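Heads up, one of the protein chains got dropped from this complex, but the rest are sitting where they should.
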Amino acid sequence: MKSLFNLNRLSLKESLFIGFCAVFIVLLRAGLRLHLGIPGHSMLFTVFFLMLARACVPYRFSASFTGLIAGIMAVVLGLGKGGPLILLKFLPPAIVIDIGAMLIPAWHNRYLFCILIAALAASTKFINTYFVDYLIGMDPTVNLQHAFIGSVSGTLFGMAGSLFVPPIMGKLNAHGIIGRHFGDNPEVRRHGEEKT
Amino acid sequence: MHPANRKAFSPVMASRDPGGMPGRERQLSAGYKMMLCMALSISAFVARTPLPLLVLFLLNAVVLLWFRRGPLTLKREIRVLCWQIFIITGLYVLRFGFQSGWVPGFLTAIQLFLAFFPGVIFLQTTPQTQIVMTLEKIMPSRMAFVLAMSIQFMPLMIREIRTIYEAQVFRGARILPSDLINPKNWKDVLHCLLFPSIVQCMVAAHDIATAAKARDFGKFSKRTHWPGG
Partner (left out) sequence: MTQPVLKIEKYSYAYPGSRDAVLKDIQLVINAGECLCITGPTGSGKSTLLLAIKDLLPDGRLSGEILSRKTGQLRGSDIGIVLQNPETQLLANTIGSEIAFGLENRCVSPDRMESRIRGAVSAVGLDFPLDFPVLKLSMGQKYRLIVASILAMSPRILLLDEPGAQLDPPGIQKLKHVISDLKNQGVAVVICEHHPGYFSDIIDIHRVLAEDGTLRPAADTPEIQPMAEHSPPKARELQGNPESLLKAVNLCVTENESLPIWSSANFTIEKGRRVGVYGDNGTGKTTLLRCMTGNITPAKGTISVFGKAPSPKWLRHKIGCLFQNPQKQIFENTVFDEIAFPLKRMGFSRSQAEGEVNRLLRFMEMEHLGSHSPHKLSFGQKHLVVLASALVHHPSLLILDDPFAGLDFRRRKTVQDLLMSVSEEKNMTLIWTGHHLDGLQKHADRVLEVSGGGIASRE
């Protein structure tokens, strides 16, 4: 883990921002479960915040780090129904987003690329469900149907979540709030230092 | 967040918390609990016939009673189990007919539940401090710090977002729950709430990092730990 997530390449403030993105994933997931009964809606926020973390923090594994922290946080706070297996819910979409971001430069400025990456990321829910059901020994056809039911709405919600990324990133860039290291940017500094 | 809960999330506390709860001497450490629960979870993937599943079910119940530290709330888990049984048995019945479908469907649903239930036992019976303490042993210290700070500052971030939300409502933003029925108003959520909240998160991350560095965080790769409370 140490070699994969070389956290020394991240400044402390970037790591903390990633931590906050993870908090929002977990919080919104837990909070909205109580109010909405629509399956897969949590992918909306999961994909959005994973993409936001990757777009704001210039580090190859930003999304994976966010997913990992979110998974551990869900375990620590007892917010997932899967126990330690909840890591599987956050890591695969995060890894897909990191790979997508590596392959497509400036992806976060284009709706099409965001939707494409989000669709691939959110559809990992299908592989997850299928894998767990397969281990259990579920009948392949039933497994396929079960995994499909669980993942189709998730994918749609994930794609919807990605639509928020280009306008937010556009605004952050246009106002000079984000740069290569957002915390060293005069805008964030001004907010931070003079705030009372 | 309630102060009592907040105490439980402390990164530094975690490494110092001597356990503190009554009956601690009977309890396994969080690490062993985690391993036992994972073993139970993996066993669910192997047990595919009624008898082993029943044994595993009883084993889960025994472990639950052993680790129990107070009243348990299993309402949500029971709801999940019922939903799982309904969906999976339903799919099996559709595929194989009622006669030959309902038993394997029911067993698979139970099996799936038993794969996840040990995780619930672990989380419901282990204080967060002990979980964080265990995690600190297996992850880089900076990651543990980030994790702990993110949880610790969660109430502050929620407060900040609430303030932004309330202020924007009085500026006319259409972000009240009743406004969101109309999708045309969703862009107000994006511009008036989401965008300033993200900027605020960046500011908070900057402030917390500066405060930690001002007290020499990161000066040495390892830290000592104060044993007090």
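A and B are the chain letters, set down in written order, and residue numbers restart from 1 in every chain.
The rule is simple: a contact is a pair of C-beta atoms (placed from the backbone, for glycine too) under 8 Å apart; a residue touches a chain by one contact, two chains touch by 3 or more.
Note that the coordinates shown come from a computational prediction; the quantities given were computed from them, not determined experimentally.
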Contact with the hidden chain (one of B:K75, B:K184 or B:K219): B:K219
Of B:I42, B:V103 or B:L176, the residue in touch with the unshown chain: B:L176
Where the unshown chain meets chain B, residue by residue: 2-3, 6-7, 9-13, 16, 149, 152-153, 156, 160, 163-164, 166-174, 176, 178, 191-192, 195-196, 199-200, 203-204, 207-208, 210-220, 222-229
Where the missing chain touches chain A, by residue: 171, 174-177, 179, 181, 183-187, 189-191, 193-196
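Rule of thumb we're sticking to: only the chains that are shown with their structure count from here on.
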Chain B contact footprint on chain A (complex, rising order): 1-2, 5, 7, 11-23, 27, 52, 56, 69, 72-73, 75-78, 80-86, 132-133, 135-139, 141-142, 145-146, 149, 164, 167-168, 171-172, 177-178, 182-183, 188-189, 191-192, 195
Of chain B, residues touching chain A in the complex: 34, 37-38, 41, 44-45, 48, 76-77, 80, 87-88, 91-92, 95-96, 104-105, 108, 111-112, 115-116, 118-124, 128, 131-132, 135, 139-140, 142-143, 146-147, 149-151, 153-154, 157-158, 190-191, 194-195, 198-199, 201-210, 212-213, 217-218
